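With one protein chain held back, the other chains of the complex are shown just where they sit.
When the chains are written out, they are named A and B in that same order, and each has its own residue count from 1.
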Amino acid sequence: MKKNKMIRTILIEALLIFVTIIILLPLFLAVTMSLKKPSEVFVYPPTIFPNSFYIQNYINAFNSINLGRLMLNSLIMSVVIMIGKTIFGILSGYAFSNFRFKGSSLLFALLFVTLFMPAELIMIVPLFQIMQSLHWVNTYWALTVPFLASATTTFLMRQHFMTIPKELEDAAKIDGAGPMRFLLEILIPLSKSTIGGVAVINFVYAWNLYLWPLVVTNSNEMATAQIGLKMLTNVESTSNWGVIMAGTLMVLAPTLILFFAVQKLFVRGIVTTGLKE
Amino acid sequence: MRKVFLFSVLTVLAVAIFAAPVTIQFWHAMGGTDRIQLLQNLANEFMQQNPDIKVDVQYTGSYTDTMTKMIAAVRAGNPPDLVMIYDIGTQMMIDSGVIIPIQNMIDKDPSFDINTLVPASRGYYTVGGKLYSMPFNSSNPVIFYNKTLFEKAGLDPNNPPNTFEEFIEYAKKLTVKDANGNTIQYGFTFGSGEPLAWFFEQFMAVQNALLLNNNNGRDGRATKAVFANEAGLRIFNFFNEMIQNGSAINAGPGWDNARQIFISQRAAMLITSTSDVNMMVKAAQSGNFSLGVMFLPHPSGVPYGGVIVGGASLWMVNTNNAQREEATWKFLKFLESTDAQIQWSTGTGYFPVNKNAIIKLLYEGYYAKNPPYLVTVLQLLMSNVTPATRGGATGAFPQIRTAVDTAFGKMFTKAMTPQQALQWAQEQANQAIANYNSMY
Partner (left out) sequence: MAKKIFPYLLLVPTFIIIAIFIYYPAFQTFKLSFYRMSPFGNRLFFVGFQNFWSLFTSGQYIQSALTTLIFVTVTVIGGLIISLLLALLLNERVPGIGIFRTLIFAPYAISPAVAGTLWAFLLSPVAGYVSYLFLILFKAQPQWLTTYPLALIAIMIATIWKNLGFNVIFFLAGLQSIPQSYYEAATIDGANSVHRLLRITIPLLSPITFYLIVMNVTFTAFSAFATIDVMTQGGPANTTSTLIYKLYQDGFVNFNTGFASAESVVLILIMAIFTYLYFKFGQKAVFYQ
């Protein structure tokens, strides 16, 4: 039995390694490019490993665009949006999943339809006009407030809360717990993995915003990391791809660190123990 | 008494206004850290000379991003003082109702000699006899070639092809196949998408043929596209022949893939922008091949016209603030000065738009030391300034580019014959022009 388990683990590990390599190939290209000197980037046959581990690319990318400051701005923007979207999404998702109230279907439909609005494309100009009249241009307000709530998170939390057995709510009611206490003390702890997942997704969404921050900021003090990456790209001339990829990977790092922390919540069996007791 | 009081208040106010430093916003699209830094340095130098003026230099993304940001800012009533707009945005900017034609500033200021501007650049941004924007980062397409591969193919590296016919011959000879019949080196490569449409426009100008009626929209609003003719067909056939006989490779949309193919020596000739000359020279050095630069080829028997200026120019925005406008104009004059143009050109690869800068660089031996730069400048200066080489002006230009590129795609994939594709592109272009013009 134990030996079987060992073999199974080894098989799974092998499969995981294989799948990960395939999926990471394009990113691997970014990594090798980031370590190549400009002269090594475009050679034939294409080389997999860099001849020189040219760390200078990272230093150049970091210093030439003041990446530290830009990433700080991105971090502020993304954390605020992540928290806002997640909290408001939990609240509204809870309203739609656990309550029957007048107009709930209509309100849900009204919210749902916003999923289909290509917001990043079509709303830039009217949204910018709102920012101008609020005197929010070139402030953190403009970078965050318009994105604090979304249908995506609400819809996800609704879907998730609906999978949680009704008996739990009934039991809580018998114990005299109000709806807010039920949410905070039972529902949220039971939903850690989904909430963690949606928080990461919201973070990534904000972190990768490009056109809106570009339109709404007017100074390097307010610019974000994605704008910085664009700064590294030469226009009408060959770019220094090593530096661009080094920048890309540095900008990628915070998201991966966040995800690594969150994925620890994905542990099988939490719900079961919650249910049985 | 009251009058005296009023007068003194006004005087104090006036002094306060004129003494206070004025801040102007300058938005540009010059991606690449060297270029961003270079522009900032130029602005710093200007601010040192003019302590009462502060220039906020802001990178605003690609050309289209910058246009988007500009549109949002104009519609919200808060545009910058000076903005860099790409070549094909010229008519849109003229129609925007928010700009000050540079001509107005020049007419008021005898200290600026308009004749120092390179004729081709000046011609592109002149519409209806009026210079609308200040040429700044001007470029053309040019053909870079790999002299080392020329030698390997037994071709004289110092005698590159001149005509379409020779070019096709050379491309064939420069194509190398492996034992299985797969091509491991192509004669020629180019980026499709927007670049390809731009090259089409250039090859029209090379044949001194118009793209649009009303002299390319220069003597009045263009109402029709007129490129579906002999000249247009020669270009379509030129590209198609090399694609179908396998001596040219379509690198896919944009500039980067074609550069990758050329720099890794998988193609012997590349058509791209002159502003790439800096990076190409470096790439050739580190890639151990000898770089040549040649003019665009032309169909034999057709009189040579020239090339069209591409890149971008600087637009002054009407802010209804005389002081800021004055400061902006001063900054513009600085950017056009011989020294600033030399810094800009040698640091980037764009050619100088000030004749004196070219002369000075020549005397200093810069072009003797850097022959590729000389070719790019010569191609420009040897172009005749005609309505054809001044390029088209219409607000529907982006759609026309898409249509032309799509037509090339239809031809390359054999969905249409060259003739059909060309005709189709012209119909699409006419529709887009009619749409745009219906608003003015």
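Assume a contact is a pair of C-beta atoms (placed from the backbone, for glycine too) under 8 Å apart; a residue touches a chain by one contact, two chains touch by 3 or more.
Values in this document were obtained by computation on a predicted structure and should not be read as measured data.
Only one residue from A:Phe62, A:Tyr140 or A:Tyr210 touches the chain missing from this view: A:Tyr210. Of the listed residues B:Leu174, B:Ile261, B:Leu314 or B:Ala429, the one in contact with the hidden chain in the full complex is B:Ile261. Contacts to the hidden chain, counted on subunit B, fall at residues 64, 67-68, 71, 74-75, 92, 95-98, 178, 180, 182-186, 192-194, 249-254, 256-257, 260-261, 264, 266-267, 395-396, 398-399, 402, 405-406, 409-410, 412-413, 415, 432, 435, 438-440. For subunit A, the residues touching the chain absent from view are 9, 12-13, 15-16, 19-20, 23-27, 29-30, 42, 44-46, 88-89, 91-92, 94-95, 99, 101, 104, 107, 111-123, 125-127, 130, 145-152, 154-156, 159-160, 162-166, 179, 190, 193-194, 196-197, 200-201, 204, 207-208, 210, 226, 229, 248, 252, 255-256, 259-260, 263-264, 266-272, 275-276.
Simple rule for what comes next: only the chains that are shown with their structure count from here on.
For the pair subunit A and subunit B, the distance between mean C-alpha positions equals 38 Å.
If you check the complex, the residues on subunit A that touch subunit B are 37-39, 42-44, 46, 60, 64-65, 124-125, 128-129, 131-133, 137, 211, 214-215, 218-220, 227, 230-239, 243.
Against subunit A, in their complex, subunit B makes its touches with residues 25, 29-33, 35-37, 56, 58-63, 65, 68-69, 71-73, 75-78, 137, 139, 255-256, 259-260, 263-266, 273, 275-276, 278-280, 282-283, 286-287, 311, 348-349.
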